[in-house]
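Note that one protein chain of the assembly has been removed; the remaining protein chains are unaltered in position.
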Amino acid sequence: MIFVIGALTAGIIVLILLQTLAPVYRRRLTALVTFIVGLYWPLEFFYPEHNFLTPWRDSVAELGRILVAFTFGLGGVNLFLIHGRHIIRRTPNLLFSIVFFLGFFAMATAGMMKDFGQNWLEARPGPGQQGFWEASFNILFKGALLPLASTVFSLLAFFIASAAFRAFRARTLEAGLLMATSFLVMMANVPAGPWLTSFLPDEGILRWGRWENIVHWLMTQINTPAMRAILFGVWVGTIGAALRIWLSLERAFVSGP
Amino acid sequence: MEHAKLLSIYTYLPWAIAAIIGAGIFMAQAGRSLHIRRLPAIDAIEEAVGRATEMGRPILFVPGLAGVDVPTFQAVAIAGHIARLAAAYRTRVLMPLSHPVIFTMAEQVLKEAYASAGAPDVFRPEDVRFLSDQQFAFASGVVGLMNRERIATAFFFGNFAAEALILAETGQTLGAIQIAGTPSTLQIPFFIAACDFTVIGEEYYAVTAYLTREPILLGSVWGQDLSRISLAVLVFVASLTYQMMPAGLKALFSFY
Partner (left out) sequence: MEERREMWPRWGIYLLVALAITLPMVVPVKLRMIPTPPVKRFYEMVETIPKGKVLLIAADFDTGTEGENGPQAEAVIEHAMRRRIPILIIGSDLQGPELVQSYAEALAKKYDYRYGRDFVNLGFLPGGQPVLERLGRSIWQTKPTDFRGTPLAELPMMKTVTSAQDIGLVAEFTGAGLLPWYIQTFWAQFRVPIAQGCTGIIGPEQFPYLDSGQLSGLLTGLTGAAQYESLLKTEKRAYRRMIPQTFAHLTVIALIVAGNILLLMRMRRGRRVP
């Protein structure tokens, strides 16, 4: 209880400060809060073994989750404003907005009623039976959302084919090498490749002529070092970017009008 | 490994890297001129913004699918710089988002970018929009937006997954100039196949430094490059030493 009141008071004070301060100080306050909050996780993790910060871990994670929950509300408000405007102004995209509102309310109602209003407006379902709201939710979620998502996902098969047709052209030596490698790997991913060299023995020096072994060599000796190199580069870059954001050096976040 | 261990090198490595990057920033602030190489993809950004202006069509910027993480923050920073460029030409930037936290941040960043470039009237609040946090619902939403608004230029910066190719191929069909950058190694091939320019791996984190040429950012990129060279030397020397160790000593080091 003390924590809740304390957090609320601190939040209100910070909000009042942010509203009343001059832009320069407001920016400094934001930078200070970013710095303090950003300090917690690295200190907690990199200070060896369990330390004085460890007991607070769950509370800090909880705080983050609560903040995210608030912004979900903002996301919803944004969707309502955009689609509401389309309907009021009767723009050419009116139909999409109507579909949005129908989908939004149907899903929200079914989802909430399934958990909180099972016995409202319906008889209690018998054992092994689905209630009205649970069935509605299942129809919307399993019957509509999941197949729709799978449909968009499977579009990839077509897009990959057209992208491969356009992009895999042996214009230079490097592109030619890349194409040859991709041919080997793709053939190993279907039974055709290994089948072509299945007459070779599984033991001795000749086994390195087998398709699956060539591709395994390519994946572990060529692909792996390249992957590692890129990942090393990326992670050092991540530390650099994290430092810039943490110390508020990235101008996009701190500049004012 | 729940926590860093006292006797492990990993505990100290991040701090060492942070110190090198910090030194780069400090040197740049002190006025040392630091050289970093050119990237064609970043040189093409201004051209791509210009093309959208010529055609009178909007620009699309997708900051990936992830939520609150470093790559997405970096993407929003890049969006801010691109919006500043676009504002100078009075061109709209559409920014669909899949995470509500990033939505609130991006809206603020874009609004300020337009205001600071002297074109606050070009910014429309509905251009920054939260679509869905579901991967493929988001993807189909963006595809719809791309088709309806007939975008001329598309930027894909951030963490992407399977939706990367769906978005980039749609842009290709529309004939848009497309520039992508992602630290997700698995999506790089798809972007290379479908986009005009792709920023790979660590280059992703150098984009804002290239765009603004600000000493602080250049210093951090220089520090990162130095860290990478040091890491490569460390890995090489450690592997070589380990290979040459007698078997008894090797067993002692086998875990780390």
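The letters A and B name the chains in turn, as written, and every chain counts its residues from 1.
Here is the rule we use: contacts are C-beta pairs under 8 Å (C-beta built on N, C-alpha and C of every residue); 3 or more make two chains touch, one makes a residue touch a chain.
Values in this document were obtained by computation on a predicted structure and should not be read as measured data.
Enquirer: So one chain is hidden, and I want to know which residue out of B:11, B:108, B:173 or B:230 touches that hidden chain in the complete assembly.
Expert: Going through B:11, B:108, B:173 or B:230 one by one, B:173 is the residue touching the chain not shown.
Enquirer: Residues of subunit A in contact with the chain that isn't shown?
Expert: Spelled out for subunit A, the touching residues are 57, 146, 149-150, 153, 157-158, 160-162, 164-166, 168-171, 179, 182-183, 186-192, 194-195, 198, 212-213, 215-216, 219-220, 223-224, 227-228, 231.
Enquirer: Go through subunit B and note every residue touching the omitted chain.
Expert: That gives, for subunit B, the contact residues 1-2, 135-136, 162, 173, 185-186.
The rule is short, and it goes like this: only the chains that are shown with their structure count from here on.
Enquirer: Where the CA atoms of subunit A average out and where those of subunit B average out, how many Å apart are those spots?
Expert: 15
Enquirer: So in the complex, the part of subunit B that touches subunit A is made up of which residues?
Expert: The touching residues are 3-6, 11, 14-15, 17-18, 21-22, 25, 67-68, 70-71, 73-74, 76-81, 100-101, 103-105, 109, 112-113, 115-116, 120, 125-126, 128-131, 133-137, 139-140, 144, 148, 162, 165-166, 168-169, 172, 183, 185, 188, 190, 192-194, 200-202, 204-206, 208, 212, 214, 216-217, 220-221, 223-224, 227-228, 231-232.
Enquirer: For the complex, give me every residue of subunit A touching subunit B.
Expert: Subunit A reaches subunit B through residues 42, 45-51, 54, 64, 67-68, 71-75, 78-79, 81-82, 85, 93, 96, 145, 148-150, 152-153, 155-156, 159-160, 162-164, 166-168, 227, 230-234, 236-245, 249-253, 255-257.
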